[in-house]
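First the structure, in the form of structure tokens, and then the observations on it.
One chain of protein is taken out of this complex; the other chains stay put.
Let's turn to subunit A:
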Amino acid sequence: MMKNKYLRLISAITVLLMAYGCKNNFPQDLNAFSLDMNFTRVAYDPVLGRTSVFAENFNNGNSSLPLTFRISSVRAFDGRPAPELLKLFPVSIWTGRYTGEENSTEEIRAKRDTSMRPLWEIGEHSGMFTMWGTANSSILKVFPDSGYYFDVEVSSTGGRRYFRDLRLVPQLEQPYETGVSNSFILGDSTRTILFDENIDVWFNRVGEGNTLSFKMFDPDLNPISLNHFGNTKWDELLHGFNKRFASDSSVVTYDVEYPIPLSSTVTTKYTNQSGFAFVQFAFERIGLGGFRSEHFVEFPFKIHQQGDWEVIIYFNKEAPLFSND
């Protein structure tokens, strides 16, 4: 009996050892971690005052996904610490989907929230960088300062790797941007076409509110009544609410939420394909030979800084011709 017991014990141990020994030599189930992985962009120059996202900036080189990214050892160009990049700031985020169909500023505000985040963030698994719109030149060093250096730690169960000395060079805020304007308008004195250089678009920040106004001036800086622009779709001019004309119709004002457009990646009826807000002022008159002729001035723009903004369209050569032939 004794012998039998030993035998059983020995065989059990042998089997277990065999099983363990074999399993122990198996490769572990780890993620592939390729040496070919790399950041395809190593210097980032976000313009401050707006939320900038840098995507498609990492090549995983056939590593298993997802990888985990973390920004580490952020420092100024001279090696001194840069606590401003680690500190949390209140940033404006979206909590609901922006569609362009919202009917009031309240509705838009309900979809936005403020959350505390570092200004320069990396997507934990996507590797995308985000510079939040709260960042401004009074917080961060901006170009021509050489900016910051930082490292990124990329890891997965397969390994860990540091990408050293990526650069961040914040650019000074630009509160607004505009693109190429386009028009088909005749001058009232020469009756010739006014070219782009004859029409200026000015952006003025006049207050701390949340409004946007449009004005037009002739070369003598006399306001032009917006009533002349009868074909303008005033209600769909931009994603703003409570449209109000001044008593002399020289100014139109909307309550808006900033930035404009609210999301540069969502295409709405207020934006063009390149993510700019797009306005068109149009009218028609009876032209040569009694034909109806349509005239307009249109331009894309973005406004990043919140405030009471007025946009002035200044006809610097001659006033538009509104009267019929």
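Keep this in mind: contacts are C-beta pairs under 8 Å (C-beta built on N, C-alpha and C of every residue); 3 or more make two chains touch, one makes a residue touch a chain; residues count from 1.
Going forward, contacts and distances are computed from a predicted model.
Its UniProt record calls the unshown chain "TonB-dependent receptor plug", which is the correct pick from "TonB-dependent receptor plug", "2Fe-2S ferredoxin", "Iron(III) transport system permease protein" or "Chemotaxis protein CheW".
Only one of A:199, A:224, A:262 or A:277 touches the chain withheld from this view, namely A:262.
The chain omitted from view is touched by exactly one of A:64, A:105 or A:210, namely A:64. Summarising the interface, subunit A meets the missing chain with residues 1, 3-4, 11, 15, 18-19, 22-23, 26-33, 51, 53, 55, 64-66, 93-98, 111-112, 115, 123-128, 130, 132, 158, 262-266.
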